[in-house]
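Input: one structure, supplied below.
This view holds just a subset of the chains, kept in their places.
Per-chain residue numbering starts at 1, and chain names A, B and C are given in the order in which the chains are listed.
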Amino acid sequence: MIEGDFKEMGARSVNNIINKGGTILKSARSKEFMTPEGRKKAHENLVKNNIDALVIIGGNGSFTGGLIFNDEYKFPVIGIPGTIDNDIYGTSHTLGYDTALNTVVEAIDKIRDTASSHNRLFFIEVMGRDAGHIALNAGIGAGAEEILIPEEDMGLDRLLDSLRKSKASGKSSSIVVIAEGDKIGKNAFELKDYVEENMPEYDVRVSILGHMQRGGSPSCFDRVLASRLGVKAVETLLEGKSNYMVGLIKDEVELTPLENAVKGKSQVDKELIRVSDIVSI
Amino acid sequence: MIEGDFKEMGARSVNNIINKGGTILKSARSKEFMTPEGRKKAHENLVKNNIDALVIIGGNGSFTGGLIFNDEYKFPVIGIPGTIDNDIYGTSHTLGYDTALNTVVEAIDKIRDTASSHNRLFFIEVMGRDAGHIALNAGIGAGAEEILIPEEDMGLDRLLDSLRKSKASGKSSSIVVIAEGDKIGKNAFELKDYVEENMPEYDVRVSILGHMQRGGSPSCFDRVLASRLGVKAVETLLEGKSNYMVGLIKDEVELTPLENAVKGKSQVDKELIRVSDIVSI
Amino acid sequence: MIEGDFKEMGARSVNNIINKGGTILKSARSKEFMTPEGRKKAHENLVKNNIDALVIIGGNGSFTGGLIFNDEYKFPVIGIPGTIDNDIYGTSHTLGYDTALNTVVEAIDKIRDTASSHNRLFFIEVMGRDAGHIALNAGIGAGAEEILIPEEDMGLDRLLDSLRKSKASGKSSSIVVIAEGDKIGKNAFELKDYVEENMPEYDVRVSILGHMQRGGSPSCFDRVLASRLGVKAVETLLEGKSNYMVGLIKDEVELTPLENAVKGKSQVDKELIRVSDIVSI
């Protein structure tokens, strides 16, 4: 928008890209758009090119920018929640989240192959920013013995207790999934040191899954969700509405005021934490 | 149950199987259980082995058997919907369905690679029994140009129209996803003949995805859903209830009377048919 | 070449396509090039665009066309063997073959999940034209109980014998991999009828893997092989040579006269047939 680099798209323009990870737009965080001058330039370019609305795929930062832009120029904006972290209020699923869960679970399946080979304890750190969605769901999905998420302060003693119980119950190896934003007070490497000190019988390994979680061919769920949200975003604009985020709530596509989406806090499913405690005995 | 072949299981018995497709139980359709004598034998064996409830993973057939068994012997039964076809009333997702969607979409992605190489029209038949869930969702997910499901009588003329429009819009190749139970009046091979007769410019290929759709390592969604439904099934029995199916309704685990699950009919999402019409232009 | 549709390519032109299946060239069998007029037009266009050599990725048909073209116009041509069928003389591996093997093995793994669930016999037909390379290697890789390839006339009696032995040895289900070009005298569906007639205890299913075998993201082996063959093709042309195919022979990139590549016949590894007989007991 700031560089005036536009391209008209038709139905065929997205031909054969539904199976690709990443973005074909190559847009990224823009410092210039954070300045009034940047936004002025963007608005002039939009008007000059007869563009009359913005659909913003992103998270809180992008949505906040959209709200400011709308406030200044009355330019219609609709948000689509796109992040693997699932940490956006107003939708049960963000675009990319389901794909990331499958990527994480496949990676942990591979690590477990080596864990059961070699009698080890693995600390696996997954993404999620300040939210435990990925850790909790992928942890259950991967059959982790323990899941550490920022929403639950487990405490180091309880971790040791749990690992001891797991060992006693006959497990020869264990997987602990740790959310990157975990507030347990120690990071994965410090945790490793702590456990090795207290349970010297364990050979602890750390694996940080890293950026591969952000790519990959999208899952069917994400592709269908993207289609549903995209249709709703355009139809909402055609109805003359602005400043909404389209999202999935209880399996239905719903609108949430963009302001609420930005201010609200997505919650991990407390019931799922309970399920996780039961199945990871 | 009929052969008296039981095995006590603890928390460790399912260690390291969460990532496996298929069943470790190796149970299958039993003709003997359909007879009063067979069920009598099953009941005696259950009682003899101090088993006091049944959790049945399956579809309408298994649930009907469970209801009859409960009626005859007052034996507590809970059903868990397990089929890739997603054709069970009382749950938005059956176990295995999400995995099958990803398998189908990956297979069609591969076929599309060759379609764009060689200017072809592909008719791809997917599973789903009498329901179009897999075809509709995987069709959208795979970017199919046309989706034929039993719930919608498209008519052959509209199919030709749609293919002509797709060709005119610049697509050099097309994917048509067909549900196996499609009631369009012709099967995939007959459709091929019909289209080739009327659009000789197309080189039509047929691919029946077949049994690979029923296997494979489960998706994270299916693993988490299985954990949630399993916990609920056991807790429902512990509460003294019987004759319910546990299922997912609007993202929550809910109970549906087993009788309703058997009699009801799962519906494809009409809104999704509309989305599919829009995105597959 | 015939349409004069050229595009200059540099080192960056193939940026980020190494992971894609299919072809970005979208070239295909050309009837016009089979005529002297077509080739004349092609030659004129090549000369007009200052192109001084051809690298042909394909199989026998494309190479034959290249030889005729070279014969008529003394235009330098080098062939690169590209087909999933691995049926080209002068190379142990064609481009795409290793990827197809992995695709087939993954598909059969999924089918086996359902086979062990349900006590079945599966006939799985794989590609390979008149050669058994895919069937033999993927059959061993997938742990098939029996592999039927055109290079070996097994005879129907031996098939039944083998299935009976497999059953007697305790296998509850069996996978039979059949090459599409199998000369056993019956196709997969006729074989099914024959076996069911003679071994009614089996529930036989047929799966034709089909076109998905031709697509998908290439394996590391295929990507490295493509890089090696591409470099050698260009360097061979720079040395002033023509009418060679570059191929892999005993792990080294070697040149084979294109005429020999066309006339020769690739052989399945007889030793591998022996290994297959041993491991598939």
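Just so it is clear, a contact is a pair of C-beta atoms (placed from the backbone, for glycine too) under 8 Å apart; a residue touches a chain by one contact, two chains touch by 3 or more.
Keep in mind that what you see is a predicted model, and the values were worked out from it rather than measured.
Asker: All chains share one sequence here; work out the copy total for the full complex from the 3 shown.
Answerer: The whole assembly in this structure file has 4 copies of the sequence.
Everything below uses one rule, namely that only the chains that are shown with their structure count from here on.
Asker: What is the shape of the graph in which nodes denote protein chains and edges denote touching chain pairs (line, ring, star, complete, other)?
Answerer: If you draw each chain as a dot and join those that touch, you get an open line.
Asker: What chain is most central when centres are computed from CA atoms?
Answerer: Ranked by how close its C-alpha centre lies to the overall one, first comes B.
Asker: Can you give the whole-Å distance between the Cα centres of chain A and chain B?
Answerer: Chain centres of chain A and chain B, defined by C-alpha means, are spaced 28 Å apart.
Asker: Between chain B and chain C, tell me the centre distance in angstrom, where each centre is the average of that chain's C-alpha atoms.
Answerer: 33
Asker: Hey, how far is the Cα centre of chain A from the one of chain C, in Å?
Answerer: 40
Asker: At which residue positions does chain C touch at least two other chains?
Answerer: Not one residue of chain C touches more than one other chain, so the list is empty.
Asker: Spell out the part of chain A that touches chain B in their complex, as residue ranges.
Answerer: Result: residues 11-12, 15-16, 18-19, 92, 98, 101-102, 104-106, 109, 112, 116, 137-138, 140-143, 169-171, 217, 219-221, 223-224, 227-228, 230-231, 250-253, 271-272, 275-276, 278-279, 281 of chain A touch chain B.
Asker: What residues of chain B sit close enough to touch chain C in their complex?
Answerer: 20-23, 26, 28, 103, 107-114, 116-119, 122, 172, 205, 207-216
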